[in-house]
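Note that one protein chain is taken out, while the other chains of the complex remain in position.
We call the chains A and B, going by the order they appear; numbering starts again at 1 in every chain.
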Amino acid sequence: MTAESATLRMMRSPLPGLVALALLWGLAAPAMKVNPRYLPPLGLVLADARSVWPDLLAGLWRTGEETLLGFLFAGVIGVGCGVGFAYARFLERGVFPLFVVLQNVPVIAFGAIVVIWFGNGLAAKAVIAFYLALFPIAVNTLRGLQEADPERAALLRSFGASPAQIFFKLKLPSALPSLMVGLKVGVSLALAGAIVGEWFGDTVGLGVMLLQALYVEEIARVWALILVCGGLGAALYGALALAERRLVWWRRA
Amino acid sequence: MTSSADAVQRAPPRAAPAYPGAHLQLVNVWKRFDGAPALRNVDLSIAPGEFVTLIGPSGCGKSTLFNIIAGLAAPDEDGSILLSGRVQQNYGLLGKVAFMPQRDLLFPWRSVIDNATLPLEVEGAPRKLARQKAQALFPEFGLEGFERHYPHQLSGGMRQRVALMRTFLFERDLLLLDEPFGALDALTRSMMQRWLLDVWARHRRTVLFITHDIDEAIFLGDRVVVMTARPGTIKREERIDLPRPRAASLATSPEFVEIKRRLLAVIEEESLKAFAGTAAP
Partner (left out) sequence: MTFSSTRRWVLAAAALAIGGIATAAAEAADAVSIRLKWVPQAQFAGVYVAKAKGFYSAAGLDAKINPGGPNINVETLVAAGADTFGVASGTEGTLYAREKGLPLVCIGMSQQMTPFAFVTYDNSGVKSVKDFKGKKVAVWFTGPQYTLYSMLAHEGVSQKDVEIIAEPFSMQPFIDKQYDVATVTLYNELNTLKEQGINNIRLFLPDDSGVTTQQDSLVTSEKMIHEKPQEVQAFLDATLKGWKYAFQHKAEAVDIVMAAGSGLNRKHQELMLDEIEKLMTAKLGGSQGLGAIDMKSIADVQATLLKFKALKTPVDLNAAFDASFWKKVPDADKKL
């Protein structure tokens, strides 16, 4: 690796942007006398975060669990649905519209039902995370599978390939770029779902803490939670982006 | 152009004339798209080990014909296809013919060697064995040292050779090559032509080769088949009795020029028709 490519990589990484933002917050905001009720000084936010770090950590762990659990199920079932839609026309015609309708039902509307069905624990939040993440994953899987080149499929058929072989050797790899987009959107929505899910009642979690902080208008705490939620979201997204780089490197080449 | 009299007329079905020993035989093959014929009454017979070049104006149905021979598309009911004397059902030819489409269609996520072994993988060959088999062909195809490269790292000529190698590795006696050198520059193309003849001489498979280039058609073929404008049918067949192995200088010999002059007249006529056909509203 040359020094030049190292700098280039630095520039492409999100680190410098984050540092710049932190500097702006830490230095420019106090200098410009921004009302701390609107934007508390970074130092204050960090101090507040430090004062409750065991709770933050427990919340991070819990919300992370809910998000991952919901996301994993959405990943498996969403990809399954996408494949089903791609291969069974009747499914696409019969079930897909239902999917779209469901997607447009706000979570709040059936929150009580989720609580009645799944109780007040981890499962209910995971279900809401799952529900929000499912649609983009399924749709992007379907779209990706439809993007597979029909001429390449014909070539494989001329080699006598079975539908399963065509799926694994051509359709799945062709769908990967779109699938990864779906997963990245899905994981962000799963996090939002977990946080909103906690607003249906719980004792731990970043969403619970956020609700509490908003209720008593602890602005520094709200910002601390925004940072932690943002960090969690960025970490999940980043992990998928990394996986994407490994899996669909050929797309960039 | 669909209003022309012979486009509408259908040849009466007839029994396949026995061509003993033909490797591939097409009898009265038709293909219509939404009722409009793209191919009509195609009769063609190819002997084992023969190198036949197929030439015709753009859009006359060459690729359509290839898709039918590869088993990817069903011909209309009118005719029949025989492979080694046996009548083939619709799609029954899948997996029996080595087909190289017009575009290279390499898989960008597969290395060169893994692209080449694709047909072997589909056939269920163990990965190691498949790679060994492919590896042996790399020097011959001028791709030595590029096994682990990826398609985007190759030149157009190299990509075409990878696609050809993939076709060769699908070890079938009949090869269908759809304009394999169409996208190459003249120099590379002439080199590839001689190279292909070399490979063919060693492997001796039956080849049906589509081209737009008369020189290429004459230089490569034992026989040149000229198709008419859409709806395509066989207009003319010309035996090429030029001696093999053929050198580059052959293209300037009087015999070659004479054949070319004769074919050119026929082809020009069809090209004009095709051009008029596409220019009309």
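Just so we're on the same page, a residue touches a chain if its C-beta (ideal position, glycine included) is under 8 Å from a C-beta of that chain, and two chains touch if they have at least 3 such contacts.
All of these numbers come straight from a predicted model, not from anything done at the bench.
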Neighbouring displayed chains - absent chain, whole complex: A
Candidates A:M32, A:A164 or A:V216 - the one touching the absent chain: A:V216
Option from A:W25, A:F71, A:F85 or A:F200 whose C-beta touches the chain left out: A:F200
Residue of A:V45, A:A74 or A:L122 touching the missing chain in the full complex: A:L122
Interface residues of subunit A (partner: the chain not displayed): 37, 52, 55-56, 58-59, 69, 108, 111-112, 115-123, 126-127, 196, 198-205, 208-209, 211-218, 221
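The definition used in the following text is that only the chains that are shown with their structure count from here on.
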Touching residues on subunit A, where the partner in the complex is subunit B: 149, 151-152, 154-161, 165, 169-170, 173, 248, 250-251, 253
Parts of subunit B lying in touch with subunit A, wherever the complex brings them together: 67, 70-72, 94-97, 99, 101, 103, 105, 107-109, 118-119, 121-123, 150, 152, 170
